[in-house]
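Only one protein chain is missing; all other protein chains are in place.
Entry: chain A
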Amino acid sequence: MTWIKIKRVITSGFFNFWRNGFISLSSILVMMVTLFVIGATIFSGAILSSTLQEIRDKVDINVYLVRSANENDILELKKNIEQLPEVLLPVVYVSRDLALANFKKRHENDQFTLQALDELGENPLGATLNIKAKDPSQYETIAEFLQNQSTLSPNGESIIDKVNYYQNKAAIDRLSHIINSANRLSFILTVFMIIISILITFNTLRLVIYMSREEISVMRLVGASTMYIRGPFFVAGAIYGFISAILTLIIFYPITIWLGGATQSFFVGFNIFSYYTSHFGEIFLIIVGSGVIIGSISSYLAVCKYLKI
């Protein structure tokens, strides 16, 4: 008997959806706006985190070592630094020779500089260690650690010549602050947009069900149970959500292709179309799940008001 009831509720839900063509169409369009906002939020979240990651990757601190530093001491220092939990591996060691080669390459069109370098007769550059922290806020700890290093060169001086953290401290702190604020703001905006969209959908479905209020009262008066009255609206709401979700996913396809090139060049290395295709499974589940849940729950709640008879 229960199976017959479920079958009837589902069939009735499909008929409600199909025969209220115009109402169904307008509900689907409104739900598409909601799901589009949710999708856009996913994309902007991905763009934001990719951009922030890009910026994070660009921040590092360089430890300039004295020219007389022994390579074994440098490698020992590198090993010690790599043992810090705040440090993102690997710490890059740029030897004196490599530093010179890099310098020459950077100035290959600058004959005066290269000439001056030749006249010096020896390599004026010291080795460096490039360190990246897992989080920008952790650079201070790393810098403090470096300051307390007491490895000495054969000349009896500290092998660490200079740590550029203190020159860049203000910029790093600022960046750290911007990243935290951007994350917080994007979270608040996401929640706000999603709540607004859900409310719009809820109100639209409430209007749809308002138009059926007489029908609901008739159902009540012929002795239909609450589940029997609510069921078809619940099913129709889920269908609205499912179809809106599929249409939204289809619309995202040309939009992301169109925006792909622009995002690639604007947000270095982030192509929105590649992101869409590589994360399609997750996005599909989020959009379809949101559509079906918002549609069915909104309908379920909206019918309550008319079930009091």
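Everything that follows uses one rule, which is that a residue touches a chain if its C-beta (ideal position, glycine included) is under 8 Å from a C-beta of that chain, and two chains touch if they have at least 3 such contacts; residues count from 1.
Everything below uses one rule, namely that contacts and distances are computed from a predicted model.
Student: Looking only at the UniProt record of the hidden chain, which name from "GMC family oxidoreductase", "Acyl-CoA reductase", "Cell division ATP-binding protein FtsE" or "Branched-chain amino acid transport system permease protein LivM" is the right one?
Tutor: Per the UniProt record, the undisplayed chain of the complex is "Cell division ATP-binding protein FtsE".
Student: Based on the whole complex, identify which of A:219, A:272 or A:303 touches the chain you can't see.
Tutor: Only one of A:219, A:272 or A:303 touches the chain omitted from view, namely A:219.
Student: Among A:15, A:253, A:266 or A:284, which one touches the chain that has been omitted from the display?
Tutor: Touching the chain that is not displayed is residue A:15.
Student: Can you name the residues of chain A that touch the chain not displayed here?
Tutor: Answer for chain A: residues 1, 4, 8, 15-16, 19-20, 214-215, 217-226, 228, 309 touch the chain left out.
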